[in-house]
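Every protein chain but one is kept in place in this view of the complex.
By letter and in written order, the chains are A and B; residue numbering begins at 1 in each of them.
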Amino acid sequence: MQQDGPRYLGIDLGTTNSAAAVFDGESLALIRAADGATLTPSVVRIDRRGRITVGSRARRALESDPDNTHAEFKRLMGTQSTLPFPAAGLDHPPEALAAEILKSIQGDVEAQLGFTPRCAVVSVPALFELPQSAATSEAARLAGFERVELIQEPVASALAAGWSSDEDAGGAWLVYDMGGGTFDVSLLETRDGLLRVVGHDGDNFLGGRDIDRAIVDWALAQLEREGVTIRRDDPRVRSILSRLKAAAEEVKIDLTRAASSQLFLPQGVELDGDQIDVDLPLPRSTLEGLMAPIVERSLGVCSRLLTQHGLKPEQLERVVLVGGPTVIPYLRERVAEALGTTFSDGLDPMTLVARGAALYAATADLDARPGPSVEPPSSQGRRMWLQYPAMSSDLYPHVAGRLLDGDGPAPEEIQLVRSDGGWSSGWTALGSDGGLVVMLELLPRRPNRFLLQGRRRGGGEEVSVALLPEHFTVVQGMTITDPPLSRSVGVALANDRVRVYLERGTPLPAKRTFVHRTIEGVAKGETSSVLTIPIVQGELDDAHLCRLVGRLEIGGGSLGDSLPAGSEIEVTVEVDRGGRLHAQALVPRLQQVFEEVAHLVVPDAPPETLELQLRGLKTRLEAARAAAMRSDDVALSDRLIDVEWSLQDTNDDVTAARGGDEDAAQKARRTLIEIDATLAEIEDAGAWPELERQARDQLVWASQWVSANGTDQERRMLDEAAASVERARQGKRAAELQRQLRVVGQLGTAAYFRDPNAWRRSFERAASDLHRATDLIAAQALVRQGREALASDDRGRLREIVNALWGLLPADVKDRSLGHGSGLR
Amino acid sequence: MSRSRIAENPFYVLELRPDATAAEIERAGQKLLAMLEIGLEAAASYPTPLGGMPRDPDQVRRAVDELRDPERRIVHELWATLQPDIEATLQLVPGAHGERTEPDPWPGAMAALGWGRRR
Partner (left out) sequence: MIGLLLLIVGLAVALSIRGIGPPRASTPVGPGGGWVRVTLWWTANVLVILLLGVMLPLRLFTIAALLLLPILLPWPFTRALLIPLGWVRATYHAARLSSLEWRRDRAGGAAFSGAWALLRQPEPSAADRGWLQARIADAPALSPAHLGALGLLAASRGDLEEARAFLEAIPLFDDRITDPLLLQRALDWLVADAATQGRWARVIELTRGATEISAEALLVAGVAQRVVGHPDAPGDAQLQILWERVPLLRRPDRELLARAGCNAPSGVAEAPPAADGGDPLETALKLYASLLERPSPGGLAAAAAAWERALDELQPWLHARAEQLGARRGVPLEAIRAEIEQSLAAIAEAQGLSLAELSRGGLLSAARDRLREDRLSTIELAAEGLQRRLDAGRWLPAADEAREWLALARLYSEGVRSGGDEVRRLVFRAVHHPLCTLSVELFNHRGERWLSNAMTRWLLIEARAAGDLRAAELQERNLRL
């Protein structure tokens, strides 16, 4: 390694293990912990005296002291949950624990390199939502980093894989990243050394842990066969479960080499006072059977991504495997079979992400050394402000510079010379604003140093002028320019649609402004009247299916003047590189700006709510199935079977959530949203024929009454409406059809009530619904009066009575479900 | 939306024509970002068929990213067919350079009719 020069630090903050790497412009080195290991288990323990233990030492306490030791808190980042340490009487949010891991890595860096790093790149899963990314940035801040940038794990892996490959393999790459808790698959494309994320997909709740869980489930089933019943939703057995899980992890690792192993708990377990021995033989074939559904699910995600981008597996140039579980032979075989490619070999799947993060730190020019960067004190000269890429995939990048004000003579012309002497820019005159733009020429795959020379004309002669900096360095190699946004960000509208501001994949930082109109007025001074601008994240069109990540509120209390419905509002949404969200709303007519964003965390998922949702979805599934049976649609039935399976899986998660498994609760929450979306799609497909049928019936009914009792104008209007119904039906425009049907209905009703007997019939119908009245006694009295009016043939009176009766009967509540209560359109 | 297809077309933002290569696009983006960062006047605006537009770093980043995606690039190529020259655009509109096409406004009306202070 070079002695001076920048150091770029990359940290893989993993669910189970974390790792770090440092890059100096030429080579990559891993950061080792005190015990020499390159991996730091992401485990934190706080003992009764408040002492914090991190990493492998904490991991050992996972079994002996599970209550005060926490692992896998990364999956709870950005949620409201805190993790308890009862012995010390402390409660910590997940980001505080992540900060402890980062601090420990900082210590290791200091031991190895001799300085405390102040900047770093930290990796996050590709599908992290904004609150989760923001929590990661917050963890880095808590750990004492001055600047931090985030990179998505698959991008980091691919960057590292691309850096280590000898040839410039252009084309499509697939990164298969099975971590402890998450599964990401990304499709990347390299062209001219520039890496681009084409798309990604994944499952935030699929990973090595699920294999462990499958093993635990298997063990529980085995034990049950021996007459021991341990229920997951029983909070008393938490420590037994966590010991079983640890044993499952061990046996899984054993089986990557051996053909058979045992799941064995040394002290056995105690349940209801009985001592039970746990020693279950587990052959590799059984494990493979247990793993198969998990692996197949991950492969399903891969083929979904490939199909979406019009690719076949054989068109893949390279597949990069990342993450602990990818060392399991069975998984490698299955992936190779399904994707038909061999893997980039010689890459350590456990540290690839950290290496890539370090490479990205160079691209982002995040020197980890403590600043300010030291200039040799002897050098004197005019300062130039230079902008150049610290790392460039392009062999011909530009450098832009501007002469800063200062003492000493100013140069008129400037020349850049590459330190090997192989290239020089030639003398270039500075612009009127002291500006300079020069195209450099780089030597491939190495740091290129450029010397800065200046000169001016003094008394007919060329006088050279000293410049600062005297030189700068550009590394040539694979780069990625900006981190892409993982999920689209938009504003939910009142009609439950989403106005997308930043599409997924948009390079960060990014900012967008759109103009909306309010649908409801806000009165000045009325604190109860509030206009809500919900900011959501997700790929679905329906706002209620997207995640609410922030909320901007315009309250009557803070308004300079009342804001009527229909007022313009300019909303700007901005996301920075660290995944932090900023938003502001400008009300042009009041010249007032609102920017207090209520940042929301991933919502809690209480088991009761989940169960309620689950039940609701089951009912909808039944209805959809009945409809599918009627229409005899095979494709639809197939999709419904998928839905049913997912619902069953979710059922298990909800059960686990009841036992206190916050992680399962989050998983269930997310799956329920996905099922909701799928069902809504299926229902929509079925809704149209129903609407068409309704349209036909309504038209027949209305034309019957209008032709009998209608005025000429009404007849003409009905004809027009009928024509509009037909047009809407042909154009398949549901909203328009419903609108026209309302007109038809109204015309029909008006004509109907001109019939002498109409009020009598209406009265009879209202009277037969008497039991639903809100005030039964009053309604009964009205019915009595009605009978008298009928007897005396007093139609005016009857009409009044029917109207009064209707007032007592429940109206069908018409309520457009608002997208997160949005006040915009 | 419609206007921005032309006014903020990535090709115009980067001052490239639709036949630019991928490398030229990256290079133009990198160059403009560097120039904007240090505030060089030359990068402050760009010509379009709708006249000159101010340029900011956010736009440049988005422009480069848009053109990296082949599908989106094709659509942008379509909208960047015209030369970035407003004179050429307006040659089809009669009287575009002469008087305004809407009737004269009367800016002094409020004051003249007693609704504002007379100047």
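Quick note on the criterion: a contact is a pair of C-beta atoms (placed from the backbone, for glycine too) under 8 Å apart; a residue touches a chain by one contact, two chains touch by 3 or more.
Predicted model only: the values in this text are computed from it and were never measured.
Note on the undisplayed chain: of the listed residues A:V237, A:V417, A:L468 or A:I519, the one touching it is A:I519. If you put the missing chain back, the residues of chain B touching it would be 1-3, 5-6, 49-50, 70-71, 73-75, 77-79, 81-82, 86, 88-90, 92-96, 99-110, 112-117.
Mapped onto chain A, the interface with the missing chain covers residues 309-311, 494-495, 517, 519-521, 523-524, 526, 528-529, 561-562, 564-567, 589, 711, 713-714, 717, 720, 724, 731, 733, 735-736, 739-740, 742-743, 746, 750, 814-816, 823, 825.
Basically, only the chains that are shown with their structure count from here on.
Distance between chain centres (mean CA atoms), chain A to chain B: 33 Å. Every residue of chain B that touches chain A in the complex is listed here, in rising order: 22-23, 26-27, 29-31, 33-35, 37-42, 58, 61-62, 64-65, 68-69. Those residues of chain A lying in contact with chain B across their complex are 191-192, 194, 196, 198, 385-389, 392-394, 396-402, 431, 433, 435, 437, 439, 481-482, 484, 505-507, 509-511.
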